[in-house]
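One chain of protein is taken out of this complex; the other chains stay put.
Chain lettering (A, B and C) follows the sequence in which the chains are written, and residue indices restart at 1 in each chain.
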């Protein structure tokens, strides 16, 4: 089996201009931020991001000009508010915004994963999400005489980006016991190519000790990138918390587009590698975010 | 929260004549056999069983005359062959048999779980499963111009029967790390009422030590029945193996309907309680099936 | 927890508080909507709902199952933190929930998760909610965060309780720019005619409490918070609500509720976020 370990710069080479890029990302959680930084540095353009409830990563992609389109149920940094740079890009018409209900987004990805043309949901009926000309949604009758449902057309990302706890070199990916983001396993099943950054790379025998923690098999993964604290400034439970100061710094910077670009220059374009980024953030700050590990 | 612990006899009181009963059951694995024995003893009639690939439990229900209808993808005891009593009952017209592909059965239950009138599958197209007048299947067009799919109508069991490793008195159910039967979590989500037998009853704080092992929350469970070795003669990994001698004994008995009824009289009607059943099987035999526990 | 029993005798803590803030009043009012045999989940940035859920669990509804952040089932009583969607809520859970499969299946069941608390940038006279766009969808004047689960939840047979911390004419409007959350649509039974059960049940603001009039399904003023008048409320509302025959004063939180909130559930006062500074 081929060794799939590569650098972030190599891995984002799997992403081409114009691609649909799926992001595992909660408002402040488990986003593949190291990969997103590499993607911004690589200068990709015309990307269509797909994210259930993404946050800072989307704001960075919007700031860098990489983003043309966004499919999402919500863009939010939770208590830090809406992503201002996404908002500006949408309001100015630079980024197209396909808003879906949560079940509709999951249905679009679920259909792609199962090789189905669509999956139905009961959500959105009566809402204006169905009255804005979204060609990927269609109200259809139940052939058994029940109520109508909304067919949600399959949406197949070209590439999925994730961050997880560990993987082996073949690409088997595992996570610590804990809550799993809804996109973590569905998104890669729906996507053509899958890039996973991880806190550590282990051998297969280590994974065999806890098969119940493995979430992706080797054949579902195209690239493994070593990136300790690779989700920073978002959290990766139960290893480290999100970096509240970094979130606040971004929120402050993004009040002004010029400041946002300066932030990106410092924190994204500045450090050429993930190690450089970690050095910039500083060991003390990372250590303060690190949680006591369960035995 | 009400204490949901009850005896098997009380729990099968949640099942009424004519009910649709969903069974978690592999060919030789993790079937709620203690509950099935109680159900047979209770003399329920006109039951419609739903099982992905069930085995001995179905044969016992057919032998007892409890079964009128069966919805399944396969009835098999793996290397022990087809279930002869189900076969006889179907061939004689006593039991109606709705055969579905695996994805179609999962889709019918999945639709019920999600409150949808149907879910689609690509399976079965071109097969005779679509040409035998099954009113719960309909080939429909993709509203987005893609290929047609098979809509599978929601099937909502009245009661789901499961066996698991442990639960608390509130009805939170947990399993040891290991493979999970495809019906274990889907079936209860699809069903109106849920009965779970368990190897042990623990307190909630024990469950909190490993939230990742909890598979059903209290509100999804109506009854908890204490039944150590409750899957016997099927297996419950990683605790105990299936009882090959018992499978062979049933296969031998079921060559003749009279012998099958005698077997049921001894092993199902004879022992009035699960403890009586375990005494009949014998501690030596149960001990021989017990696997070394992982630390 | 499940064994907890409350005495039916009146306790000193049951007396109405004479010293509470509006956030505590709103939390208390929301907590009253939660039943002991029900389940509830919170969405993003839900400081007030999470306080209400936790207050209910610690008082009249010890059996209430809380799926914290849609993810962790019934954590041991956590303190409120700066996020209602993070590890402190999930750490001591009984179970981790898969949102894509398990959570949306359970929520689809009309017997479960009867009540859902939601906020909105705009809420209209018929209980339709907007968290999507102000202005045109394709080229909005203001792009909001997006519907998240509200466009699903509000279509189901649920009681949606809206929480408005900034009651003013721009928030409570005659008609929302965009229906992200489905209320009674244009009222007068339209929701039911479309085959939809449930709907908005209550609107709890920093000034008053509304329900919906049975026939027109327009928002109806039921109680006004102490210190405000009906006229205050009407002046702050961007439409003309129905006014109940018996508008009363919103019941104050109890002494015990206020103490629980201040001392145990939310000592940092995260629940005050979003309310106008006084």
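Observations
The rule we apply is simple: a residue touches a chain if its C-beta (ideal position, glycine included) is under 8 Å from a C-beta of that chain, and two chains touch if they have at least 3 such contacts.
Not measured: the values here are computed from a predicted model.
For the chain missing from the display, the contacting residue among A:197, A:218 or A:254 is A:218, taking the whole complex into account.
The residue from B:69, B:136 or B:180 that touches the chain not shown here is B:180. When the whole complex is considered, the residue among A:132, A:169, A:201 or A:251 that touches the unshown chain is A:169. Among B:24, B:101, B:172 or B:191, the one in contact with the hidden chain is B:101. Interface residues of subunit A with the unshown chain, by the touch rule above, are 1, 3, 113-116, 169-170, 172, 185, 189, 204, 207-208, 211-212, 214-220. For subunit B, the list of residues touching the undisplayed chain reads 26-29, 53, 72-76, 78-79, 82, 86-87, 90-91, 93, 96-97, 99-104, 106, 110, 121-129, 132, 147, 178-180, 182, 186, 235, 237-238, 241-242, 244, 291.
The definition used in the following text is that only the chains that are shown with their structure count from here on.
Between the CA-based centres of subunit A and subunit B the separation comes to 38 Å, rounded to the whole angstrom.
Among the residues of subunit C, those touching two or more other chains are numbered 72, 90, 93, 96-97, 104, 108, 156. Of all residues in subunit B, those touching 2 or more other chains are 114-116, 211-212, listed in ascending order.
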